[in-house]
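Here the complex is missing one protein chain, while the rest keep their positions.
Note that the chains take the letters A, B and C in the order they are written out, and that residue 1 is the start of every chain.
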Amino acid sequence: MNTFGHLFKITTCGESHGGAVAVIIDGCPPGLAITPEEIQLECDRRRPGQSALTTPRQERDQVHILSGIFEGHTLGTPILLLAYNEDSRSGDYEAIKNVYRPSHADFTYQQKYGRRDFRGSGRASARETLARVAAGAIAKKYLKQHFNIEILSYVEQVATLRTTIDPQSVSVEAIESNPLRCPDPLMAPSMMELIESAQQAGDSVGGVIQGVLRHVPVGLGAPVFDKLSADLGKAMLGINAVKGFEIGSGFAGTTLLGSQHNDPFILRNKKICCTTNHAGGILGGISTGEDILFRVAFKPVSTISKEQQTLNVAQENVSISVQGRHDPCVLPRAVPIVDAMAALVLMDHYLLHKAQNQ
Amino acid sequence: MNTFGHLFKITTCGESHGGAVAVIIDGCPPGLAITPEEIQLECDRRRPGQSALTTPRQERDQVHILSGIFEGHTLGTPILLLAYNEDSRSGDYEAIKNVYRPSHADFTYQQKYGRRDFRGSGRASARETLARVAAGAIAKKYLKQHFNIEILSYVEQVATLRTTIDPQSVSVEAIESNPLRCPDPLMAPSMMELIESAQQAGDSVGGVIQGVLRHVPVGLGAPVFDKLSADLGKAMLGINAVKGFEIGSGFAGTTLLGSQHNDPFILRNKKICCTTNHAGGILGGISTGEDILFRVAFKPVSTISKEQQTLNVAQENVSISVQGRHDPCVLPRAVPIVDAMAALVLMDHYLLHKAQNQ
Amino acid sequence: MNTFGHLFKITTCGESHGGAVAVIIDGCPPGLAITPEEIQLECDRRRPGQSALTTPRQERDQVHILSGIFEGHTLGTPILLLAYNEDSRSGDYEAIKNVYRPSHADFTYQQKYGRRDFRGSGRASARETLARVAAGAIAKKYLKQHFNIEILSYVEQVATLRTTIDPQSVSVEAIESNPLRCPDPLMAPSMMELIESAQQAGDSVGGVIQGVLRHVPVGLGAPVFDKLSADLGKAMLGINAVKGFEIGSGFAGTTLLGSQHNDPFILRNKKICCTTNHAGGILGGISTGEDILFRVAFKPVSTISKEQQTLNVAQENVSISVQGRHDPCVLPRAVPIVDAMAALVLMDHYLLHKAQNQ
Partner (left out) sequence: MNTFGHLFKITTCGESHGGAVAVIIDGCPPGLAITPEEIQLECDRRRPGQSALTTPRQERDQVHILSGIFEGHTLGTPILLLAYNEDSRSGDYEAIKNVYRPSHADFTYQQKYGRRDFRGSGRASARETLARVAAGAIAKKYLKQHFNIEILSYVEQVATLRTTIDPQSVSVEAIESNPLRCPDPLMAPSMMELIESAQQAGDSVGGVIQGVLRHVPVGLGAPVFDKLSADLGKAMLGINAVKGFEIGSGFAGTTLLGSQHNDPFILRNKKICCTTNHAGGILGGISTGEDILFRVAFKPVSTISKEQQTLNVAQENVSISVQGRHDPCVLPRAVPIVDAMAALVLMDHYLLHKAQNQ
């Protein structure tokens, strides 16, 4: 339903044009020092209106801490983070009230629930991810502080343009050095140009985000259904517009021979390591201590300015085109969401491991 | 942990060389007619020793129904399905007792738990999936009977060989027409030849399985974390050796423009349909009524006969090579596992939908 | 943790002197008509300051609907109900900041979490139940509308004074006819007098609340761990100050013989009924269709004006006495909490039954 995680458990709520979007984080250990600014910082990375690459909507997205934190530390009780909805020009949405926009959730919501909040996509809005990013900021802080875990992701591909930069060498500074969040200074300009062209043509583009999780302790995960890779996959596939996920060698690895794909164990500084990392840092569902590497495929945004044919709720043929400037590419704003979901998965598995190891 | 699903909930157990592998299915509605033969049939598709393409180990894998079914019908109480372990030549495993096999879970289990059942990979064994297939047979029967849902999957790619057969035209008979479970009569022979060459070279190959779910009613799934696509992804990524999952257009779809990728709605026989299916049958996490199409990437099997360098538990360099004939390709036996996991996901979401719609 | 229920699932948060108390209700079916006033009405029954019998603190407890309800109907998406904290005179709490109040949770919170919000008991405050009552109002409305289920409870016993009024004859009007919520016009005045005497003596009293659930359909519940009686018991024992729960004949029934206790089945208006109801409306964990009858024991309030000896956090002997007028009896305000928890249990089991029956 609307809960993610088992021990570090978040429950989100909020339509994009209701009163607020919010999240309750249940299970955060007590005693973590966390400031409103640390949470806001992550949320600002997700905020619309940051650059010409994304939606021009201006939302302040200010997150309020309403419970669970006292005198700057978590209490061990549930934490409520909430952002009021401000940009609620409901009038704008009359035009789409009765239309099933192509590749939107309008149709499936109507069929499933018999009704829907049509203003700004309601619960299907990307705005819901604000709650995830806010919660993820707390997990990220905890993991950084306790294990020095680094969680970062970046735009690796935009449409057919792809950087071949080595994920293991990427820094957060390089990622944040341009509004696209692609750390390759050679490729980023062409990618950004492509996005702007698509925008001007009333169209949109997709792409791929690469994730890197560093310093994850060996032993996190579970052997069967709840493999760390499976939970990362579910986390990513639960983000709007995601159509694919791969870990380590992924789809490309299917063409290798076993003798090429196997990662030999060696001793390095008295620590057991692998000479290659086709596994992507996870064996048998459990972290190996190597970097966890994964890729997430995002389809192009379905909301475009170009005119499209579709049906309305009365099953009549209609044509629609989004008025005003649309968001041509979700990728730059999806980067902090990918980070947040990865942090939530790691945090949950860490607590589970803490409960059940010797 | 070892439970999958929320309302149609399965809990599996069993090391490959302990007493048995088993599954408790909790939440199956009462009154479903099911015979031991229907369950066995699915399990036999997963059984080792079916053909020269897979492991030669002979396991009968006879599944016993020990609770929850009475006079040929489910009671609504938990169903216990159990298969005793027979091929328990524990002696065979002394050689690998103290070795961390490359790309196996030996190392991560030892680190996580501080001990492991080294015989035949213990809980990390593919044998665990027998329990899933047995449980999936019940879900499959229910879905077929109530909605005429067809669940089928097949081998689409072996190493670099790929069939371009249209998944929407494939029949279960075509899939079962050869031991590889590839329904393309032109490509299947080359693929099988490739597998046998790899086997003779002491090596192994990976590939891709394509899944197709037909006649899924519109409205199954959930909007946020538990999108139908996310749960299918988790289900597949929880199968041993899986490194990637994509739904609909997947990674390839990331290169399209929004105007190309969007699936227009039209009316066909008074029913709302899409002219294309880049979505893969799921919009906003909820089924559209179109065929659900997904692809699953399997890495090459890590157990090979070729000699490999690795470490033992004393952190010494050792070389290993599996004795006897090894399994060069998991794909044909993975097909019924993919089917089973898909059936479990659909069944769970169907019951959730039943609970919560009007 | 802070979630109750599985399909109609509520998650509460909020310290008594943090920003707000709130609840997310996940799993409410779409299409239920519900107004803010209907929710407020239940919350007002729980509000402090209603009468001389309870705490004099004045809290408006206004509940805001921030998501999940649109155009007067539930959307099927999570519902956020929130009440801001107003009466936050944190200064008042300096006196108890470092003291372990007798029979309060100060000591156990400090030991468990290593820190606590000492203002007004933080999360251990009765204020947390406001969130439960607000959520319960929605469940109550649904059950009333779909099955005409009546949920009512009343004060049956105050200290040693007990009414013997027949629970099956009690109406909500009779319960609300006096501020104590005891429907017995003969006993209520003495009970109220007793409470006021205790208050004046700086002391407090406990008692028993009787619950009655009418028109519950046959078949709700589960056979083993999640018996309807077990879930009602957990719901009630999770309310602050509750020390006991009994269903049907309860502790008194332990002295009967089997032949006296068994409830014979008979046919009444072509419906299978029982001539007696020692079972309290539940057999084998499943509702029989008879009235569900249970009793809940509340200890006397631990916060009293009388001076008491205790320890402070430095482990020194100190004496404390609550300043100002204290709450001498939780019973009248606990009635709507008992109602709410019963409604939540029934609603959850109803949805589970809907999912899993034929």
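General observations
Quick note on the criterion: contacts are C-beta pairs under 8 Å (C-beta built on N, C-alpha and C of every residue); 3 or more make two chains touch, one makes a residue touch a chain.
Keep in mind the model is a prediction, meaning the values are calculated, not measured.
Considering the whole complex, the hidden chain is in touch with A, B, C.
The omitted chain makes contact with just one of the residues B:A22, B:V133, B:A297 or B:V322: B:A22. One of C:T35, C:S51 or C:Q111 touches the chain omitted from the figure, and that residue is C:Q111. Residues of subunit A that touch the chain left out of view are 6-7, 27, 29-31, 76-77, 223, 351-352, 354-358. The missing chain lies against subunit C, touching residues 1-4, 12, 100, 102-105, 107-109, 111-114, 123-124, 128, 157, 159-160, 198, 202-208, 218-219, 221-227, 229-231, 233-235, 237-238, 240, 242-251, 253-267, 270, 272, 278-280, 283-288, 295, 297-304, 306, 308-311, 315, 317, 352-353, 357-358.
In the full complex, the hidden chain is touched by subunit B at residues 1-3, 9, 11-15, 18-22, 24, 26-27, 30-31, 64-68, 70-71, 73, 75-80, 82, 112-117, 122-123.
The rule is simple: only the chains that are shown with their structure count from here on.
As a whole-number value, the distance joining the C-alpha centres of subunit A and subunit C reads 39 Å. In terms of their C-alpha centroids, the spacing between subunit A and subunit B amounts to 26 Å. Counting partners per residue, subunit C has 27, 30-31, 76-77 as the residues that reach two or more other chains.
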